[in-house]
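This structure is in structure tokens; I'll ask about it shortly.
Here the complex is missing one protein chain, while the rest keep their positions.
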Amino acid sequence: MTGLLQTVVGGLSMGAVYALVAMGFAIVYRTIGLVNFAHADVVMIGAYVTVTFFLTARLPFALSFLIAIILTGALGLVIERILRPLESRDLDLMLIGTIGFGIVLESVAILVWGSFGTAVPTPIPNVPLHVGGVIVTTYQFLVVGVAAVVMVLLFLFLDRTRLGTAMQAAAMDRLAATAMGVNVGAANALAFAIGSSIAAVAGGLVGPLLYVSPGMGASIGIRGFAAAILGGFGSIPGAIVGGLIFGLIEAFASSHLSAYADLITFVVFAAVMTVRQTGIFGERTGDRA
Amino acid sequence: MGHSKRAWSLAVVAVALAACGGQLSGSGGATSTAPIVVDLVGTFSGQNADLGGWAWDGVSLAVNQANAKGGVNGRKITLQKYDDQGQPTVGTDLAQRAISDHATMVYGSDLSTITLAMIPTLTAAKIPQITSGQAPAILAQGSSYVFLDSTTSGVFDQTLADYLVSKQRLTSIAMVTNNDAYGKGEHDAFLAELTKLSVKPTIDRVVTPDQKDFTSVLTDVRDTSPKALFIGAEEVETGLIAKQARSLGITATLTGGAPMGTPTYLQTAGADVAEGTIMTSPYLDNNANARTRAFATAYRKAYGQDPELHGAKAYDGMNVFIAAMRKSGSDLSGPKLIAAVRSVSYDGLLGHFKFDSTGLGLHATQIGFIKGGKVVPA
Partner (left out) sequence: MIRVGLGKPLLLAAMLALPVFLDLYKAHVAVLIMLYAIVAIGLSLVMGFGGQVNLAQAAFFGTGAYASAILTATYGWNPWLAAPVAVLAAGAMALVVGLPALRIQSHYLGIVSLGLAVAFASLLTNLTVTGGASGISRVPPLPAPGIDLTDEYNYYYLVLAVLAGATALGLFIAGTTLGRRFRAMRDDSLAAAAVGIEIPQYRLLAFALAGLLGGAAGVLYAHLVRYVSPDTFGLGVMFLLLAIVIIGGRDSIWGVMVSAALLVAARDVLIGLQTYQQLVYGALMVGTVVFAPSGLAGVGAAVRRRLPDRWPSIPLSLVGVGQGKSSPARAPRRSPAAAGGPPAIQVTDVTMRFRGVLALGDVCLEVPAREIHGIIGPNGSGKTTLFNIVSGIYRPNGGSVLLHGRDVTGRPAYTISRAGVARTFQNLRLFRRLTVLENVMVALDRDPAYAHARYLLGPWSVLRGERRYRVQALSLLQELGLDGAAGELPASLPYGLQRRVEIARALATDPTLLLLDEPAAGLTAGELDGLSAIIRRVRDDGVTVLVIEHNMGLVMSVCERITVLAHGRVIAVGSPVEVARDRNVVEAYLGSDLPLEDAM
């Protein structure tokens, strides 16, 4: 039983990170309709900015974290401007365009920070706590805690504030929203900024867990994206559930056949998607003739 | 459909390629003052980029010193730098490049996997190759053109196992290694040594070189309550494994080979985690003797930082070859050069080099600890 619980703990902490990445994907997709493969590299940029302020400038982690979120969010506005022409293109062009942009981001990261990467010490002493026979580190608590706070904040924003509601409206029906006086262009830019900020949260949190390098986006990105789709692409609750489930699948696969964890995780993912085509909370949009 | 026009454009591209292709391949016979071309193939990008950097520093220091003294038999050495990006496939391309460059020798690679990938091509072309890799598989290829600039995992691990078991009485040892050529070599060698000492590891797990999350493997390790944890992976990965082990509550002594003697390991794992690590290396201390002190001074002057094992190995390796080239005279063809290398007896920073028929020149290594953020001899 403790083995099982230990696996669940591991799965939830990485799952929280995947959930954050998935949320970033989802919010951009539902508002703008853009499938942004460069999102994972924004996570990487967020991680690097946090690390730069934390290790190089030696600011407290919380402050570095906050600065990274704001700066990356601002970067999101710039990225939105660059990727705007892609929003109306065919899917495969959108794919290539955003993948290409991701490669550009990665190259820029290498030019600025080098290709070697950095290990990041945890911002708080990473003490393993014994909770009912299971070991949970203090940092894992922090990760899940921060992720939960972000999710709640996002919900409140989308549901309770005027700006958030406007964004939801723009997501549902662009034309109607414009008719109601919603500035759809601004809503799009805001969605990108929020998505990028959430990416920075994910990046900043995951650094001390793993390793910060220009190529880190690839691995986290594939998993975050898969999680978003698993949960039903475009659905925020779906992104969260998808992320946690993905983390759990991966943790269980790791614990039983660690070498083949990737294989099992993605084959299971493929099977689930083949059976339930639109993901867990996905909308079945019938192709109406 | 206009296929003919597209065909034309392709024809133009083909001709352009040919024009850039330039030279008809001819044999570049070296004249008596033409520079000696040495290709250095190393990992300069990605997670293992420090390895390439150190190799470059060591080799170019040796080359610059030699050139400052007038070169080798009146000829200067030209050192060319190639990045294998940590990928064996790129390594094979670069082996082709070396042939094209008419290189006299190749220094490379720092990763055993890439070294192995390059051997068939270079040996077939009779280009001598000296590598910083240490996997036993390298010498097992049986090529007379391949040399190691330090010693094999077998020697490293024999020294380590002996120290851990016989001297420290640590018989409860867990093993975590990766499955590239180096990690596999470490795994097989260490396991063989433990078996010779009638010790069985408490657990033996394998990870991949790109892995970043070791929670499940380390949880299993923790469950066996080992007193020591042997890690067989490159610098950064070793550091990550060590760090995650401690955060999972594993208190075992960390132990392993050369990678644990590097600043990279210290930085990645963190000073607290690395404290007390037991490792084995032929080069532990820049202050050991006059030769190492001179080297360290020159290194610091040229690169602004203190040298460590990999830089020292590369320096030694290149100097052995420079000595061999001097001995060989005007004929630096493959067969002659490798014979010259084997005839050289060289006292280097790592110890005494005398290459045998298999390509091994150094036969001993030392034990060190990490104390207060520094590597100290046992």
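All chains are identified by letter, namely A and B, in their written order; residue positions are counted from 1 within each chain.
To be clear about the criterion, contacts are C-beta pairs under 8 Å (C-beta built on N, C-alpha and C of every residue); 3 or more make two chains touch, one makes a residue touch a chain.
It should be emphasised that the depicted structure is a prediction, and the values quoted were computed from it without experimental measurement.
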item	value
Per the touch definition above, residue among B:Asn48, B:Thr113, B:Thr219 or B:Thr268 touching the missing chain	B:Thr113
Omitted-chain contact residue, chosen from A:Leu55, A:Ile70, A:Ile99 or A:Ile124	A:Ile99
Among B:Asp50, B:Asp83 or B:Glu235, the residue in touch with the chain that has been omitted	B:Asp83
Among A:Leu129, A:Leu163 or A:Leu263, the residue in touch with the chain that has been omitted	A:Leu263
Touching the absent chain when the full complex is considered, from A:Ile222, A:Leu248 or A:Ile280	A:Ile222
Chain B residues that touch the omitted chain in the full complex	1-11, 13-15, 17-25, 45, 81-83, 85-89, 92-93, 96-97, 99-100, 113, 116-117, 119-120, 124, 137, 178-181, 183-184, 208-210
Touch residues of chain A, complete complex, unshown partner	35, 82, 85-86, 89-97, 99-108, 110-111, 115, 218, 222, 225-226, 229, 233, 259-267, 269-270, 273-275, 277, 286-289
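Convention: only the chains that are shown with their structure count from here on.
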item	value
Chain A partner contacts - residues on chain B that touch it in the complex	45-47, 49-50, 205-208, 212-213, 215-217, 219, 236, 239-240, 243, 247-249, 267-270
Complex contact set, residues of chain A against chain B	3, 6-7, 10, 14, 110, 114-117, 119, 121-122, 126, 128, 135, 137, 139, 209-211, 213, 215-216, 219, 251, 254-255, 258-259, 261
